[in-house]
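The complex appears here without one of its protein chains, the remainder shown in place.
Take a look at chain A:
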Amino acid sequence: MEQMQAREAEEFTLVTRKPYFDLPTACPLCLPVYIYLKLAHLPFHLEFNSVYPDSDQIPYVESGTYVAYNNENGGVIERLKQDGVVDLDSAFQSVPDWISMKAMISSWLADAIMYELWVGSDGRSAYKIYYSDLSWPIGKVLFLKQVYIVKQRLGITKDNAEQREDEIYKRAKIAYGALSTRLGEQNFLFDDRPSSLDATFLGHALVTLHVLPETSVLRSKLLEHDNIVRYAEKLKMEFIESGSSSSGAQFHSVPSSSAPRKDSSNWRSKPKSKPKREKTDEEKTFKRRAKYFLGAQLLAVLLFLSVMGGYDSGDMEFDDDDEGFTYD
(Lines give C-alpha, C1' and ligand atoms only; values in the text may rest on other atoms or scores of the structure.)
Protein backbone atom coordinates (compact mmCIF):
# COMPACT_ATOMS: atom_id res chain seq x y z
CA MET A 1 0.00 0.00 0.00
CA GLU A 2 2.86 2.28 0.76
CA GLN A 3 4.84 1.64 -2.41
CA MET A 4 4.12 3.59 -5.55
CA GLN A 5 3.37 1.24 -8.39
CA ALA A 6 6.33 1.14 -10.81
CA ARG A 7 5.53 1.76 -14.42
CA GLU A 8 5.14 -1.25 -16.66
CA ALA A 9 8.39 -2.16 -18.32
CA GLU A 10 7.07 -1.65 -21.85
CA GLU A 11 5.94 1.96 -21.46
CA PHE A 12 8.31 4.74 -22.26
CA THR A 13 7.71 8.31 -21.29
CA LEU A 14 9.44 11.28 -22.85
CA VAL A 15 9.57 14.40 -20.71
CA THR A 16 10.12 17.60 -22.67
CA ARG A 17 9.36 21.26 -22.52
CA LYS A 18 6.01 22.72 -23.39
CA PRO A 19 4.32 22.48 -26.77
CA TYR A 20 3.98 25.75 -28.59
CA PHE A 21 3.72 27.21 -32.04
CA ASP A 22 1.98 24.15 -33.40
CA LEU A 23 4.82 21.85 -32.45
CA PRO A 24 4.57 19.01 -29.93
CA THR A 25 7.47 20.61 -28.09
CA ALA A 26 8.97 23.90 -29.10
CA CYS A 27 12.36 23.52 -27.46
CA PRO A 28 15.13 22.88 -30.04
CA LEU A 29 16.84 20.38 -27.71
CA CYS A 30 13.72 18.34 -27.07
CA LEU A 31 12.16 18.21 -30.52
CA PRO A 32 14.92 16.05 -32.12
CA VAL A 33 14.43 13.40 -29.43
CA TYR A 34 10.69 13.41 -30.01
CA ILE A 35 11.17 13.03 -33.75
CA TYR A 36 13.78 10.31 -33.28
CA LEU A 37 11.39 8.22 -31.23
CA LYS A 38 8.68 8.81 -33.79
CA LEU A 39 10.96 7.84 -36.67
CA ALA A 40 11.84 4.64 -34.82
CA HIS A 41 8.15 3.92 -34.25
CA LEU A 42 8.75 3.55 -30.52
CA PRO A 43 5.48 4.14 -28.65
CA PHE A 44 5.77 6.55 -25.81
CA HIS A 45 3.86 8.95 -23.62
CA LEU A 46 4.67 12.62 -23.72
CA GLU A 47 4.84 14.67 -20.55
CA PHE A 48 5.99 18.18 -19.89
CA ASN A 49 8.09 19.95 -17.35
CA SER A 50 7.61 23.68 -17.57
CA VAL A 51 9.14 24.80 -14.28
CA TYR A 52 12.74 23.78 -14.82
CA PRO A 53 13.95 25.79 -17.83
CA ASP A 54 17.61 25.81 -16.84
CA SER A 55 17.93 22.07 -16.45
CA ASP A 56 20.29 20.18 -18.70
CA GLN A 57 18.62 16.90 -17.76
CA ILE A 58 15.60 17.63 -19.92
CA PRO A 59 14.63 15.99 -22.27
CA TYR A 60 14.77 12.56 -20.70
CA VAL A 61 13.24 9.20 -21.43
CA GLU A 62 12.08 7.01 -18.61
CA SER A 63 10.60 3.58 -18.25
CA GLY A 64 10.03 2.12 -14.80
CA THR A 65 13.26 2.79 -12.93
CA TYR A 66 15.29 3.34 -16.11
CA VAL A 67 16.05 6.92 -17.06
CA ALA A 68 18.11 8.34 -19.90
CA TYR A 69 19.00 11.94 -19.14
CA ASN A 70 20.20 14.37 -21.77
CA ASN A 71 23.30 15.39 -19.86
CA GLU A 72 24.80 11.91 -19.75
CA ASN A 73 26.59 9.87 -22.39
CA GLY A 74 26.33 12.45 -25.12
CA GLY A 75 22.57 12.89 -24.99
CA VAL A 76 19.37 10.93 -24.85
CA ILE A 77 19.67 9.57 -28.38
CA GLU A 78 23.17 8.26 -27.80
CA ARG A 79 22.14 6.73 -24.49
CA LEU A 80 19.15 4.99 -26.03
CA LYS A 81 21.46 3.59 -28.69
CA GLN A 82 23.95 2.34 -26.12
CA ASP A 83 21.30 0.77 -23.94
CA GLY A 84 19.81 -0.99 -26.91
CA VAL A 85 16.44 0.66 -26.66
CA VAL A 86 16.35 2.04 -30.18
CA ASP A 87 19.06 2.53 -32.77
CA LEU A 88 18.53 3.96 -36.23
CA ASP A 89 22.17 4.66 -36.97
CA SER A 90 23.68 1.19 -37.05
CA ALA A 91 24.34 1.39 -40.77
CA PHE A 92 25.80 4.86 -40.74
CA GLN A 93 28.23 4.81 -37.87
CA SER A 94 31.25 4.39 -40.10
CA VAL A 95 30.15 6.51 -43.04
CA PRO A 96 32.45 9.57 -43.00
CA ASP A 97 29.93 11.83 -44.70
CA TRP A 98 27.31 10.99 -42.19
CA ILE A 99 29.65 11.66 -39.30
CA SER A 100 30.77 15.02 -40.67
CA MET A 101 27.19 16.09 -41.40
CA LYS A 102 26.30 15.14 -37.88
CA ALA A 103 29.17 17.20 -36.53
CA MET A 104 28.13 20.15 -38.68
CA ILE A 105 24.53 20.03 -37.49
CA SER A 106 25.50 19.62 -33.83
CA SER A 107 27.89 22.54 -33.93
CA TRP A 108 27.07 25.14 -36.58
CA LEU A 109 23.33 24.74 -36.72
CA ALA A 110 22.98 24.24 -32.99
CA ASP A 111 24.90 27.48 -32.40
CA ALA A 112 22.83 29.27 -34.99
CA ILE A 113 19.50 28.32 -33.48
CA MET A 114 20.73 29.12 -30.00
CA TYR A 115 21.94 32.53 -31.13
CA GLU A 116 18.77 33.32 -33.02
CA LEU A 117 16.44 32.29 -30.22
CA TRP A 118 18.16 34.16 -27.41
CA VAL A 119 20.12 36.98 -28.97
CA GLY A 120 19.19 37.46 -32.58
CA SER A 121 15.46 37.82 -32.17
CA ASP A 122 14.10 39.79 -29.22
CA GLY A 123 13.87 36.64 -27.13
CA ARG A 124 10.09 36.63 -27.03
CA SER A 125 9.76 33.18 -28.53
CA ALA A 126 12.30 31.76 -26.13
CA TYR A 127 10.50 33.39 -23.22
CA LYS A 128 7.23 31.81 -24.26
CA ILE A 129 8.72 28.35 -24.58
CA TYR A 130 10.74 28.26 -21.40
CA TYR A 131 9.34 30.76 -18.92
CA SER A 132 5.65 31.14 -19.58
CA ASP A 133 4.73 28.84 -16.72
CA LEU A 134 6.97 30.47 -14.18
CA SER A 135 5.98 33.43 -12.06
CA TRP A 136 7.12 36.68 -13.56
CA PRO A 137 10.06 37.63 -11.30
CA ILE A 138 11.56 34.15 -11.53
CA GLY A 139 11.03 33.91 -15.27
CA LYS A 140 12.59 37.29 -15.88
CA VAL A 141 15.68 36.58 -13.82
CA LEU A 142 16.23 33.16 -15.37
CA PHE A 143 15.75 34.58 -18.87
CA LEU A 144 18.35 37.26 -18.35
CA LYS A 145 20.69 34.68 -16.86
CA GLN A 146 20.23 32.40 -19.87
CA VAL A 147 20.89 35.22 -22.35
CA TYR A 148 24.12 35.91 -20.54
CA ILE A 149 25.11 32.24 -20.58
CA VAL A 150 24.40 31.94 -24.31
CA LYS A 151 26.55 34.96 -25.04
CA GLN A 152 29.35 33.46 -22.99
CA ARG A 153 29.09 30.14 -24.74
CA LEU A 154 29.12 31.71 -28.21
CA GLY A 155 31.93 34.02 -27.28
CA ILE A 156 29.98 37.18 -27.98
CA THR A 157 31.23 40.40 -26.48
CA LYS A 158 30.32 44.01 -27.11
CA ASP A 159 33.27 44.41 -29.45
CA ASN A 160 32.83 41.36 -31.62
CA ALA A 161 29.02 41.10 -31.56
CA GLU A 162 28.54 41.97 -35.21
CA GLN A 163 31.42 39.84 -36.38
CA ARG A 164 30.21 36.82 -34.48
CA GLU A 165 26.71 37.30 -35.81
CA ASP A 166 27.98 37.39 -39.38
CA GLU A 167 30.11 34.33 -38.77
CA ILE A 168 27.20 32.39 -37.27
CA TYR A 169 24.86 33.24 -40.14
CA LYS A 170 27.53 32.47 -42.73
CA ARG A 171 28.16 29.05 -41.29
CA ALA A 172 24.45 28.33 -41.09
CA LYS A 173 24.10 29.29 -44.73
CA ILE A 174 26.92 26.96 -45.74
CA ALA A 175 25.38 24.17 -43.68
CA TYR A 176 21.95 24.67 -45.24
CA GLY A 177 23.51 24.59 -48.69
CA ALA A 178 25.36 21.37 -47.98
CA LEU A 179 22.33 19.71 -46.47
CA SER A 180 20.11 20.82 -49.30
CA THR A 181 22.55 19.33 -51.81
CA ARG A 182 22.78 16.14 -49.77
CA LEU A 183 19.00 15.86 -49.49
CA GLY A 184 18.16 16.50 -53.12
CA GLU A 185 14.66 15.11 -53.65
CA GLN A 186 14.99 12.13 -51.33
CA ASN A 187 12.79 11.45 -48.37
CA PHE A 188 15.65 11.25 -45.91
CA LEU A 189 19.19 12.51 -45.88
CA PHE A 190 21.05 9.25 -46.22
CA ASP A 191 20.06 6.17 -48.17
CA ASP A 192 16.44 7.12 -47.97
CA ARG A 193 16.36 5.74 -44.46
CA PRO A 194 15.65 7.71 -41.30
CA SER A 195 18.54 8.21 -38.91
CA SER A 196 19.28 10.38 -35.95
CA LEU A 197 20.68 12.90 -38.42
CA ASP A 198 17.22 13.40 -39.84
CA ALA A 199 15.78 13.72 -36.38
CA THR A 200 18.30 16.38 -35.41
CA PHE A 201 18.05 18.34 -38.64
CA LEU A 202 14.30 18.10 -38.77
CA GLY A 203 14.06 19.37 -35.24
CA HIS A 204 16.24 22.32 -36.14
CA ALA A 205 14.32 23.06 -39.30
CA LEU A 206 10.90 22.93 -37.68
CA VAL A 207 11.95 25.23 -34.86
CA THR A 208 13.49 27.66 -37.33
CA LEU A 209 10.41 27.69 -39.51
CA HIS A 210 7.70 27.78 -36.84
CA VAL A 211 9.19 29.29 -33.71
CA LEU A 212 11.41 32.06 -34.98
CA PRO A 213 9.67 35.29 -35.95
CA GLU A 214 9.26 36.16 -39.62
CA THR A 215 11.90 38.86 -39.41
CA SER A 216 14.51 36.30 -38.43
CA VAL A 217 17.61 36.23 -40.64
CA LEU A 218 18.18 32.53 -40.02
CA ARG A 219 14.66 31.71 -41.04
CA SER A 220 14.95 33.59 -44.26
CA LYS A 221 18.19 31.75 -45.07
CA LEU A 222 16.46 28.42 -44.55
CA LEU A 223 13.52 29.44 -46.70
CA GLU A 224 15.88 29.86 -49.64
CA HIS A 225 16.08 26.07 -49.90
CA ASP A 226 12.70 24.79 -51.06
CA ASN A 227 13.59 21.14 -50.82
CA ILE A 228 14.43 21.49 -47.16
CA VAL A 229 11.13 23.23 -46.46
CA ARG A 230 9.25 20.53 -48.32
CA TYR A 231 11.17 17.81 -46.49
CA ALA A 232 10.38 19.42 -43.14
CA GLU A 233 6.70 19.88 -43.80
CA LYS A 234 6.28 16.42 -45.23
CA LEU A 235 7.93 14.68 -42.33
CA LYS A 236 6.06 16.86 -39.88
CA MET A 237 2.77 15.81 -41.34
CA GLU A 238 3.76 12.20 -41.53
CA PHE A 239 5.29 11.67 -38.13
CA ILE A 240 4.09 14.45 -35.92
CA GLU A 241 0.59 15.20 -36.98
CA SER A 242 -0.42 11.70 -37.97
CA GLY A 243 -2.90 11.05 -35.17
CA SER A 244 -1.93 11.90 -31.62
CA SER A 245 -0.04 8.68 -31.24
CA SER A 246 1.62 10.04 -28.14
CA SER A 247 -1.16 8.55 -26.07
CA GLY A 248 0.50 5.19 -26.57
CA ALA A 249 -2.54 3.54 -28.08
CA GLN A 250 -0.75 1.00 -30.26
CA PHE A 251 2.24 -1.04 -29.33
CA HIS A 252 4.33 -2.18 -32.24
CA SER A 253 6.61 -5.10 -31.69
CA VAL A 254 9.79 -3.23 -31.14
CA PRO A 255 12.93 -5.25 -31.85
CA SER A 256 14.61 -3.83 -28.81
CA SER A 257 14.48 -5.39 -25.39
CA SER A 258 12.45 -3.56 -22.84
CA ALA A 259 15.09 -3.88 -20.17
CA PRO A 260 18.21 -2.03 -21.25
CA ARG A 261 21.18 -4.24 -22.05
CA LYS A 262 24.29 -4.14 -19.98
CA ASP A 263 27.11 -2.59 -21.86
CA SER A 264 30.60 -3.31 -20.73
CA SER A 265 31.90 -0.15 -22.27
CA ASN A 266 29.63 1.92 -20.10
CA TRP A 267 32.54 3.75 -18.67
CA ARG A 268 30.69 6.99 -19.01
CA SER A 269 27.44 5.74 -17.55
CA LYS A 270 27.74 7.86 -14.43
CA PRO A 271 30.10 10.63 -15.44
CA LYS A 272 29.30 12.74 -12.44
CA SER A 273 29.36 10.24 -9.65
CA LYS A 274 31.85 7.59 -10.71
CA PRO A 275 35.02 9.54 -10.02
CA LYS A 276 33.47 10.70 -6.77
CA ARG A 277 32.49 7.18 -5.73
CA GLU A 278 36.01 5.78 -5.53
CA LYS A 279 37.12 8.75 -3.53
CA THR A 280 34.32 8.72 -0.99
CA ASP A 281 34.08 5.01 -0.23
CA GLU A 282 37.15 5.15 1.93
CA GLU A 283 36.80 8.71 3.06
CA LYS A 284 33.12 8.36 3.92
CA THR A 285 33.74 6.05 6.86
CA PHE A 286 36.60 8.17 8.06
CA LYS A 287 34.59 11.37 7.82
CA ARG A 288 31.64 9.81 9.58
CA ARG A 289 33.78 8.58 12.42
CA ALA A 290 35.47 11.94 12.72
CA LYS A 291 32.10 13.66 12.81
CA TYR A 292 30.83 11.39 15.60
CA PHE A 293 34.01 11.90 17.57
CA LEU A 294 33.84 15.68 17.32
CA GLY A 295 30.14 15.61 18.10
CA ALA A 296 30.71 13.54 21.21
CA GLN A 297 33.45 15.89 22.38
CA LEU A 298 31.28 18.96 21.92
CA LEU A 299 28.36 17.29 23.64
CA ALA A 300 30.50 16.34 26.61
CA VAL A 301 31.72 19.91 27.00
CA LEU A 302 28.22 21.35 26.72
CA LEU A 303 26.81 18.83 29.17
CA PHE A 304 29.53 19.59 31.65
CA LEU A 305 28.93 23.31 31.44
CA SER A 306 25.17 23.08 31.58
CA VAL A 307 24.51 20.27 34.01
CA MET A 308 27.33 20.94 36.42
CA GLY A 309 26.56 24.62 36.30
CA GLY A 310 23.15 24.03 37.73
CA TYR A 311 19.74 23.45 36.31
CA ASP A 312 16.86 25.89 36.30
CA SER A 313 13.69 24.03 36.93
CA GLY A 314 10.68 25.70 35.47
CA ASP A 315 10.64 28.64 33.14
CA MET A 316 10.37 32.21 34.23
CA GLU A 317 8.19 33.77 31.67
CA PHE A 318 7.27 37.38 31.69
CA ASP A 319 4.09 38.12 29.87
CA ASP A 320 3.74 41.70 28.76
CA ASP A 321 0.00 41.50 28.46
CA ASP A 322 -0.42 39.77 31.73
CA GLU A 323 -0.31 42.58 34.21
CA GLY A 324 -0.08 40.37 37.17
CA PHE A 325 1.56 43.06 39.20
CA THR A 326 -0.43 43.51 42.33
CA TYR A 327 0.23 46.26 44.67
CA ASP A 328 -0.56 45.73 48.27
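The rule is short, and it goes like this: a residue touches a chain if its C-beta (ideal position, glycine included) is under 8 Å from a C-beta of that chain, and two chains touch if they have at least 3 such contacts; residues count from 1.
Convention: contacts and distances are computed from a predicted model.
> Leaving aside the chains you can see, what is the UniProt protein name of the one that's missing? Options: "Histidine-containing phosphotransfer protein", "Sorting and assembly machinery component 50 homolog", "Ribosomal protein S5 domain 2-like protein" or "Queuine tRNA-ribosyltransferase catalytic subunit 1".
"Sorting and assembly machinery component 50 homolog"
> For the chain not shown, which residue from A:91, A:161 or A:302 touches it across the whole complex?
Considering the complete complex, A:302 is the one touching the chain left out.
> Residues of chain A in contact with the chain that isn't shown?
Counting over the whole complex, chain A touches the hidden chain at residues 1-4, 6-7, 15, 49, 51-53, 55, 57, 60, 62, 64-67, 69, 71-72, 83, 133-138, 142, 260-263, 266, 269-270, 272-274, 277, 299, 302-303, 306-307, 309, 311-315, 318-323, 325-328.
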